[in-house]
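Heads up, one of the protein chains got dropped from this complex, but the rest are sitting where they should.
And then chain A:
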């Protein structure tokens, strides 16, 4: 049995939803008219979910909108703290929730690569060593030294994707963003992910389409209303 790289145990996340939350004016009105009263509701977005992931394994999270997939991803990446339960990760976790987070439109592609990579926890020296790979992979050519604001949306996503897959994560958490750009680039993404999986990277992919899940992952976990209702292998 290969090495366990991620262990998630009976994870629960509650959100507090406030209806009619307003300032002092609202509070005052609420004293007289129940229509303005604040109601607080607790929403259990993730309910008692457990799984483990070994080196090189991949898991796709499937479910409808609002079933808790993205919240689970945020919990695993450490962005949100769980209400109860635990997440143990051994190695660098790279959340890829949205492409090009933290890009600044006025900065050039090159400057944004350094900035973005450092937010993923890379030192500038490490980024420099990978810089050519990142730039080549994105296929931006001469555009790499122009401000990102001049990029087309496809170029923007390609750059974001290139940085994220070159930070050498042990666990990649992707929220429906594994295939971006035109057909050529999508194939390139696919190959790259495959390659990284062979090198032992674990992958969690959030998707609504079983097809895409099947393309990248061996296992699936079906969520509904925050609960894991089904799990297995493709």
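Everything that follows uses one rule, which is that a contact is a pair of C-beta atoms (placed from the backbone, for glycine too) under 8 Å apart; a residue touches a chain by one contact, two chains touch by 3 or more; residues count from 1.
Throughout what follows, contacts and distances are computed from a predicted model.
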item	value
Name per UniProt, for the chain absent here [options: "Transport permease protein", "Tripartite tricarboxylate transporter TctB family protein", "3-oxoadipate CoA-transferase alpha subunit" or "RsbT antagonist protein RsbS"]	"Transport permease protein"
Among A:77, A:138 or A:162, the residue in touch with the chain that has been omitted	A:77
Residue among A:3, A:26 or A:104 touching the omitted chain	A:104
Contacting the left-out chain in the complete assembly, out of A:28, A:54, A:119 or A:229	A:119
Given A:6, A:46 or A:93, the one touching the chain that is not displayed	A:93
Contact footprint on chain A, counting only the chain that is left out	15, 74, 77-81, 93, 95, 97-98, 101-102, 104, 106-107, 111, 114-115, 118-121, 124
